[in-house]
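I have placed the structure first, in the form of structure tokens, so that the comments after it can refer back to it.
All protein chains but one are shown at their positions in the complex.
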Amino acid sequence: MPDWSTVLDFVGLYLIPGLVTGSIYALGAIGVSLLFGILRFAHFAHGDLMTLGAYLALSVVTGFGWPALAAVPLAAAGTAIIAVGLDRAFYRPFRQRPTIISVIASFGVMLMIRSAVQLIWGVQSLEYKSGIEQPLVFFDQLRIQERHIWIVGATGLLVLALHLLLTRSRIGRAMRAVSDEPDLARVTGISTERVIQFTWLIGGALAATSGVFIGIDSHIDSYMGWNLLLPVFAAAILGGIGQPIGAAAGGLALGLIEELSTYPWIGDNPLVSPDYKTGLAFTIMVALLIWRPTGLLRGRQF
Amino acid sequence: MSAPLLEASKLVGGYGGMDILNGVDIAVGSTEIVVIVGPNGAGKSTAMKAIVGLIPLKSGHVAFAGEDITGAAPEHLTARGIAYVPQERNVFRTLTVQENLAMGAYLRRDDIGPVTAQIYELFPALKDKRRQRAGELSGGQRQMVAIGRALMNEPRLLLLDEPTVGLSPKVIEEIFERIQAINGAGVGILMVEQNARAALTIAHRGYVLATGRNRFTDSAEALLANRDVAEAFLGGAG
Partner (left out) sequence: MDTGMILYLLSLATMTGLYAILTLGLNLQWGFAGMFNAGIAGFFAIGAYATSILTTPPAEDRFGGFDLPIPLGLAAGVLLSAVLGYAIARICLRLKSDYLAIATIGIAEILRLILRNEAWMTGGNRGIAGIPRPFEDMEQPWGELCFLLLVAGIVVVLYVAIERAWHSPWGRVMRAIRENEEAAEAAGKDVVAFRAHVFSLGAAVMGLAGGLMAHYLKFIGPDATEPILTTFLAWVMLIAGGSGNNRGAVLGAGVIWVIWSGTELLTQRLPPDWQTRSSYIRVFLIGLLLQIVLQRFSHGLLPERPPRPPESDSG
């Protein structure tokens, strides 16, 4: 019977951070999964949309003095609109071409967003606010940062909202229809361009939110989104292509696996060295691609 | 007889520069069931796709209710009252039966309750399965969803591309029966079919195509009775 203090340590130092990382991955993965399903290509610039959102929020924070969380809606809206613009300029010309060309284009967009961010905001690592926050304490021993509660809670609500959007709203059903059979969707009169634009809005907004959450949890720098790109892809693949809620679950699972892997399960040393923690998601993803590309929840095979 | 609802004349066209159609005429009256039959490669599906605007026409005209719709995109035809059910990929697999039907009515802004009820009356098997994903249904049930989806907009003309491919004889019979019922309710039907004999049994008229041209055009009974037609073109289940 483990003693309470070990359990609470585990929860506070590994489980909760795992949920936080998982939430951040989940929000990014939903966007990637939606884009994969509706536009049918791997959007390499998605990580840098997260970076963009984080920096937009930074401007709001430094400009208006609001707390970072309050800046999320503005950052999300800004990124959403920019995402639609990027699609119009760089991806729409290739709608009828093989999807690999859109992938190549997104590679370029990735570098363009990153360099623009570096140009405008610089390359130093920044934070939304300085100073150390005192954690909330439960049961005398469980220490949880307040911001972690916000991140996990907000993510839960957003995922729920997305689920309702996809199942109860007209545009949501249209998105699922286009994701299933784009030609048939056209025949029924659905405007696929409208659906695509809406998908970019949602994907951009969620990516921005994820970026701000990273910034709230640790810090902001121009490579933050790129560092998350592969785990986010891994999560989307894990949950099954074209299944955004699955992607959210995949993100949560990956975040937990990543944090829990550094727990000293056997003996005194972490099971996986923290240096390689980020490599864990890549490894899982590569393994998935090779042995089970439809993901754990049986999504579409591309 | 009044002017046909659908009139396609001298269609020439095909895929990527190759002409599969070499001058095809098809006409459908507003109360008829018309069937297009013929051997593989004859251009049956191509003709239907050309009418619906899915493949480009080099020459030829298509008119619906007197209006020229040559080359119009499929989504525009849906709004005008033409419904098209492709041979493959004709349901939304991860959407439920109910949602598939709702998609069929996407362009409608009114209450779709009544018409949905009508569809379930037409296909009672679907009513129990209405919350099931279309991809999980059997072949025959999926076909019913596909046709039901097309009918949600209350079209005047229904185009079906090989509706019975891959189905068992019992299910084929059921589908053909339903098609007759749909026609009875006042919808004109144009159907491409491999099961030529069975299809002609429920049709009013038929077109036999070969190498992209009209070979025989006559009433369904006449075609079935014609020995040349029967031997050369109607071999197969019947």
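Observations, loosely collected:
Each chain gets a letter, A and B, in the order it is written, and its residues are counted from 1.
Just so we're on the same page, a residue touches a chain if its C-beta (ideal position, glycine included) is under 8 Å from a C-beta of that chain, and two chains touch if they have at least 3 such contacts.
Bear in mind that the values here come from a model prediction, so they are computed numbers and not experimental data.
Only one residue in the set B:5, B:20 or B:115 touches the chain that does not appear here, and it is B:20.
Of the listed residues A:20, A:105 or A:175, the one in contact with the hidden chain in the full complex is A:105. Within the full complex, the residue among A:90, A:150 or A:263 touching the omitted chain is A:90.
Here one chain is not drawn; of B:4, B:29 or B:43, the residue touching it is B:43. Although one chain is not displayed, subunit A still touches it through residues 41-42, 44, 89-90, 93-94, 97-101, 103-105, 107-112, 114-116, 118-119, 123, 226, 230, 233, 237, 273, 275-276, 278-279, 282-283, 285-286, 289-290, 293, 302.
One rule holds in what follows: only the chains that are shown with their structure count from here on.
Listing the residues of subunit A that touch subunit B in their complex gives 170, 173-174, 176-177, 179-181, 183-190, 242.
Listed in rising order, the residues of subunit B touching subunit A in the complex are 73-75, 78-79, 84, 86, 89-95, 99, 102-104, 106-107, 149.
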